[in-house]
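Only a single protein chain was left out; the remaining protein chains are all shown in position.
Take a look at chain A:
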Amino acid sequence: MRFVNGRQRIVNDAGPGVGPNGSCIHKRKKIRAAWEAGGACKAEKGLWVMKHIAIGIFGAAALGLMASAASATTLDTVKQKGFIQCGVSTGLAGFSAPNDKGEWQGLDADFCRAVAAAVFGDGSKVKFTPLSAKERFTALQSGEVDLLSRNTTWTINRDTALGLNFVGATYYDGQGFMINAKKLPGVNSALQLSGAAVCVQSGTTTELNLADYFKKNKMEYNPVVFEKLEEVNAAYDAGRCDVYTTDQSGLYGIRLTLASPADHVVLPEIISKEPLGPAVRQGDDQWYHIVKWTYFALLNAEEAGITQANVDEMKTSTDPNVQRILGTEPDSKFGTDLGVSNDWVVNIVKAVGNYGEMFERNVGSGSPLKIARGINALWTKGGLQYAPPIR
């Protein structure tokens, strides 16, 4: 237990570090030409890198030293400490990134709030732990976070050998490529990329898909691999590589942070399927169900037309389906069976809205990313988002 606390302290130290880190990128943009700008940021960046290496090592050590006695259920632990520790990315616009006030925003961050709302009736009872791609699984395995909601691809290996359980796909994505069209005129397909230097983040499925795609199409490439998203962004922006590859949603988000977004185009090819979703540890079915049904509740609420604005009004609805979802049915016990209160869906929708509202606010038309719903539309509108009924 002591180790876990120790690590939290490290993370909290890194917390304010993220603020300066964000402003660091900002600063760099302003005085791009002068390398002193890089110098001013380097001290912070360096410290931050070292801290994160330390977290990774501690993760492995914690596995060795933590008590092996069967611990309390995640729900009990979470209730006892009064908040959910949620693992998010180190800053990916639209999914999880701190805004200028230091509040985490995005689809993944909102999902953490939805779970908090289901458990505590209050969406603000979340603490966020920014994790690099490399740290994320160790952090969840060792109990540093209760929930990983960090644009993570659901794969069989992660669902089995890594000891995780994915609850569903909160965002169906696919891997794409982005290039600087100004520097590389005439390139309009990924199949023209033979010989290019490709920037990619290490320890991701992206890195593996990239190797597969170039091998399959008998093309060569030069991998330029970094551990942290910010490092990949900086390297691409500085022209160290010709191509940036990651999930397409990520490309749109990253493009906004580049020096001149209009110069960059995302190539049409999608080379993989990337169902991104939240994950929990194996071996705690109750917690797994709470997180999974939070996701389903968000979808069911959208399907039934329950929104943040009309949820109070809907509580008086006579539609049996709406009554079941909102727990207003007489003697309803779906919520208590799950381990939360019966008005859990009301709390979720009040905190973050339904899935559609979450989507539009963070990545859709209400956001700078302007991503269309596409395959992330509800099944009733031709998309893939489909939830089992609450009954």
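The definition used in the following text is that a residue touches a chain if its C-beta (ideal position, glycine included) is under 8 Å from a C-beta of that chain, and two chains touch if they have at least 3 such contacts; residues count from 1.
In this section, contacts and distances are computed from a predicted model.
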| item | value |
| --- | --- |
| Listed names "Cysteine desulfurase", "Carbon-monoxide dehydrogenase small subunit", "Extracellular solute-binding protein" or "Amino acid ABC transporter permease", matching UniProt entry of the absent chain | "Amino acid ABC transporter permease" |
| Option touching the unshown chain, where A:118, A:148, A:224 or A:390 are the choices | A:224 |
| Touching residue (missing chain; options A:82, A:102, A:283 or A:388) | A:283 |
| Which of A:210, A:346 or A:390 contacts the chain that the document leaves out | A:210 |
| Absent chain, residues of chain A that touch it | 35, 38-39, 42-43, 45-46, 49-50, 53, 56-57, 59-61, 63-66, 68, 70, 133-134, 137-138, 141, 157-158, 160-163, 183-184, 187, 192-197, 202-203, 207-208, 210-212, 215, 221-227, 231, 234-235, 238-240, 242, 281-283 |
